[in-house]
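Removed: one protein chain of the complex. Kept in place: all other protein chains.
This part shows chain A:
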Amino acid sequence: MISETTTTSPEAEAVPPPGPAPAKKRVPKGAKRLLTRRDRITLAFMAGVPTVLHVALVWVTALASIALAFTSWDGIGFDSIKWVGLDNFKQLFSDNPQFWPALEHNVIWFVVLIVLPTPFGLFLAVQLDKNIRFSRVYQTAFFLPVVMSLAVTGFVWQLIYNPDTGLINSLIGANKPGHYIDWIGDPKLNLWAVLIAASWRHAGYMMILYLAGLKGVDPSLREASALDGANEWQTFKNVIFPTLRPTNTVVLVVTIIESLRAFDLVFVFNKGAQGTELLSILITNNIIGESSRIGYGSAIAVVLLVISLAVIIPYLIATFRKERRA
């Protein structure tokens, strides 16, 4: 039934009813009279300047980097741009020993963030929502890592993990020959070490998002479920969590974005050495700096763009569909 109404309604709108047509013509005339010349200029500026900036800084640059992905360019003069077709991608997929690990690490990054710190953030939010004592203090403490720059976070954790003088190795005595634990350098360990730091921060971020969501839950819902004799877990599972649906969507999107743009923490931690390669770091290493393999770096950026689109487009479609239905 619902689908029938949605399919028929646009058709119904598409056929213009003969009556209101002249009225439509009159409306814009009235609108014109409301806007003075100055208003229109102001409006044009207010709409025009952001549009120009947006097109120049987002669309032109994005399309330019897609175009550059099919070229070889060292960044010196436009005449040195050479069209190479799909060569960059071929090299990337077959010859670059860092590309596939980087992709894998981005995926691991997402899975870990969604599996560990996100539920933990929700747990913290639920606890703090109970108006326990010193709630503000806890909120601040858990949220502090999010406020700090990731570069600072990376630097601090790097000190903790330092193999010779770091906190962990000093405590457990792993800084002597024969007992070394190389948290930063060992490719089997370093991704997990840096993920602990990332999770530490992400949990606070998720906590704030869920806390905001929980504040929006109608207290009468709780009351009603309490009257029905539901215990705390049942209330959360059957009443509260379903009402957090919009928050969950935001959390999912934020986590995906976080895992795709993961960069600063690792860059400060060990510059994306073996074991912690990430797509964002490969792009930076190839484009920025003296190396200037702009075409090749753009090809990696395009891969990252495609992945982002693959995630974002289904989300947008789902959102729009929901809006249309509403």
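One rule holds for everything that comes next: a residue touches a chain if its C-beta (ideal position, glycine included) is under 8 Å from a C-beta of that chain, and two chains touch if they have at least 3 such contacts; residues count from 1.
Here is the rule we use: contacts and distances are computed from a predicted model.
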The chain not rendered here carries, per UniProt and among "Dihydrolipoyl dehydrogenase", "Asp23 family, cell envelope-related function", "ABC transporter substrate-binding protein" or "RNA polymerase sigma-70 factor, ECF subfamily", the name "ABC transporter substrate-binding protein"
Of A:103, A:150, A:184 or A:203, the residue that touches the missing chain is A:184
Specify the residue from the set A:54, A:237 or A:271 that touches the hidden chain. A:271
With the missing chain put back, which residues of chain A would touch it? List them for me. 72, 74-78, 80, 82, 87, 91, 95-98, 161-165, 175, 177-178, 180-187, 190, 270-271, 273-274, 277, 285-286, 288-294
